[in-house]
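The complex appears here minus one protein chain, its other protein chains still in place.
Chain lettering (A and B) follows the sequence in which the chains are written, and residue indices restart at 1 in each chain.
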Amino acid sequence: MVSRGSERYFDIFIYVLLLLLAFICVFPLLFVLSVSLTPYSEVLRNGGFILIPKSITFEAYKILFGMEEIPRAFLVTIFVTVMSTALNLILTIPLAFALSRKHLIGRGFFIFMIVFTMMFGGGLIPTYLVVQWTGLLNTVWAMIIPGAISTWNVLIVKTFFENLPEELFESARIDGAGEFKVLSSIALPLSIPVMVTIGLFCVVASWNTFFSAIFYITDNDLNPLQVIVRRLLVSTSELDVGNTDVTLPTTTLQMASVVMASLPVIVVYPFVQKHLTKGMLVGALKG
Amino acid sequence: MKKKRKVAFGMFNLLTAAAVIAGCSSGSNSGAPNESNSEQSAEKTNEKVSIEVMLSGSAASLPKDDFVKQTIDKDLGIDLNLTLANTLDELVQKLNVRAAGGDLPDVIQFNPAQKSVFEEYVKKNLLLELNPYEEKLAPLKSFISENFLSRAAINGKYYAITQNQATNLSSFWIRKDWLDKLKLPVPQTLDELMEAAKAFTEQDPDGNGKKDTFGITGKLTDVAGFVNVQHGTFDGFYIKDGKMVHGLSQPEMKESIVYLQKMVASGALDPEIASNKPESAKDKAFQGKAGIIFSDWTGVMKDAEVAKWKGANPNADFVMIDKLQGPKADYMAVVGLTAVGNRMAISKEVAEDEAKLQKVLDLFNYTAQDKGANLVQFGLEGTHFTKENGKVKLTDKASEASFTWVYQFSGRPEKEYLITKFPNQAPYIEKNDQLKKLESYTNFIILPTDYNAADADRYKQEELLKFYLDKNKMENYDKFLNELNTTFKYKTYLDSGFQQLKDLGYAK
């Protein structure tokens, strides 16, 4: 019933779609990159639209890296990203594991308790007061601790743990392993794809964070990268139009700032990607 | 169980990496909480008072080696810190959380657009009443104005030092080279402007053989506002024949809408004029797609802007239209009568520390006279500027002082400042000053509480747009006003407005 021929057609069909997908996604990105590399007058002349730059200039990047705050902002962002991700994983894994154990008494209550926070929040002011009360205000930790757990990630990991074959846990318990042992020697090794996935989510989320920086940080030395990028992006839209003293950033500079701020996380992905190929589990199970 | 070890190892790696970075940065990153908390450091070091000023500082980025801060710190014996917010909205949010946390900055700047927030803060008793300090702030009187405190008074009490308004009014800028090519004169009347716009659309002014240009770009609401004043009216409160009126219900308003409909119908306007964002409109003019743009001089004539449009098209040449005779009037713009610039307020808590308050007052006085005033306007004498016969002349190092404006806590003498700073643009700055203005009283009005301004504004904008674009017929205009007055309670607003203006003594 399944001929080699139809398999091949199916493959070709898949490749065509994959290429189409790549095309749809790469087109606008090429645009961002090209504009960042093209002299601004050239951009204007082309109606703001350039896919392949005719003449290349690194002027925008020179301006960007000439900004004194940039190196420091990079450091802050890297620190926040690494610490947030580590903290997220450390807190999320045991929490999700415990919630995935179906016999846990009060499980429904605890799950509801965390899901509830996805819908209900206290709002900006009381949250600020708690951050202040816990002594985090105007420290790097204000960008790390208040977002130490993402409920979304907890639920994803929990679902993955639930999907693991119960027999494995049974046999481990029969061998006398405690819950911690079961988590570290059975559940974790079997869930590398999901760990990597939520790790990636944490990295990206904390890399892109600016909200907590805006509200909890007043010391300019603690500004992460995204605050500076955002400043370049929003300034043309509001306040500074008409401000005699401000030179508005050009589209070229804006695009360059986007490239600068997102490239470092984008290159993370290929490393993550290899853990998302299928068949991980089987090897582990049989090994 | 190979996999297991790998995970454990990976986690270990991550943790050590984190710990290493934590170790590195905690030294420099000031991991200690509340280090820059003003109260603490004030207690710690008696000789140096720390003062925090919060501004909507926008795209400014302060250099590490900030000579303005260093000079001020040294001269006044303080530790001055600026907190800059990127947007107005952000500034308000930040202020509100800090007010809730009892941690307001010492000095707060309220942008003119934040008048209502300022009033709210006064009402909430968060700002220091400045009446007792008027004498101590004497230098500001000559630097800003006699009424630098009183013009933002609330119930006779002063809560803010007001800066002078910096008005960059918008007007039309037209491509002179296109006019020349089509042998048209610079427009003297609104009708002529329309003809030029039409010619730009139809007669291929850029000579590329394609009909790909149009006349006017900008924002339709701005263009409509201009057509309104050229009919002697606008959407707001003003005095007409000695009587306070609101423009929306005046017959001139209808006439000006009819005029605008003609403009739209002629096809000489940017087809996207109703949905343009400011930047995209400007791009169109700079690209050479549109020959007329509605903008202030900074948007077209600052050196950086000139470089943009000259770069895209070396032959381009924009001229400012500073006088235009409309069908009913020759006004070019509307200005708020009371409009003041930024309001600088002092947090009430500052008064608890006598010494600190003195330093804050000193700071304002410092930026208003001699060395300090020059410092925040032009930089350091001898480095960034020199004085010739008492006149400031910028040196070629002046660009290093381009950020000093954020420190202009007492404002600046606008025109002299601009002309010194932008010598190339002096003619436009002069012209900007001389544009004929219609005076608006709208700014005096405090919104009644049960009136939803956002809904009424939306309805008003949407419906007016339909009239402009001729999607709704003019005979329905009164119906629209009626709907606005009843369903959207605009009547409540108008009544309250007239009453308030009467109480203030402006309306009879």
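Here is the rule we go by: contacts are C-beta pairs under 8 Å (C-beta built on N, C-alpha and C of every residue); 3 or more make two chains touch, one makes a residue touch a chain.
Throughout what follows, contacts and distances are computed from a predicted model.
The complex appears with one chain absent; UniProt names that chain "Polysaccharide ABC transporter ATP-binding protein" among the candidates "Quinol oxidase subunit 4", "Ring-1,2-phenylacetyl-CoA epoxidase subunit PaaB", "Polysaccharide ABC transporter ATP-binding protein" or "Circadian clock protein KaiC". Contacts of the undrawn chain with the visible chains, over the full complex, involve A, B. When the whole complex is considered, the residue among A:L37, A:L64, A:V154 or A:V227 that touches the unshown chain is A:V154.
The omitted chain makes contact with just one of the residues B:G77, B:P132, B:P185 or B:P271: B:P271. Contact between chain B and the unshown chain involves residues 89, 92, 96, 99-100, 116-117, 120, 124-126, 214, 270-272, 274-275, 277, 280, 284, 287, 289, 447, 449, 452-455, 457-459, 461-462, 465, 487-488.
Counting over the whole complex, chain A has residues 1-2, 6-7, 10-11, 14-15, 17-19, 21-22, 24-26, 28-29, 31-32, 47-49, 91-92, 94-95, 97-99, 101-105, 107-108, 110-123, 125-127, 129-130, 134, 145-146, 148-149, 152, 154-156, 159-160, 162-163, 165-166, 170, 173, 178-180, 183, 190-191, 193-194, 196-197, 200, 204, 208, 229-230, 233-234, 237, 251, 254-255, 258, 262, 265-266, 269-270, 273-282, 285 touching the chain that is not drawn.
Basically, only the chains that are shown with their structure count from here on.
Taking each chain's centre as the average of its CA atoms, chain A and chain B sit 35 Å apart.
Considering their complex, residues 1-4, 7-8, 11, 14-15, 17-18, 21-22, 25, 29-37, 52, 56, 58-64, 81-88, 90, 93-94, 96-98, 100-101, 103, 111, 166, 168, 277-279, 283, 286-287, 289, 296, 298-299, 302, 304, 307-313, 402, 405, 418, 421-422 of chain B touch chain A. The touching residues of chain A, when paired with chain B in their complex, are 39-41, 44-45, 47-48, 67-69, 75-76, 78-79, 82-83, 85-86, 89, 124-125, 128-129, 132, 135-141, 184-185, 188-189, 192, 195, 214-215, 218-222, 227-228, 230-232, 234-250, 283-284, 287.
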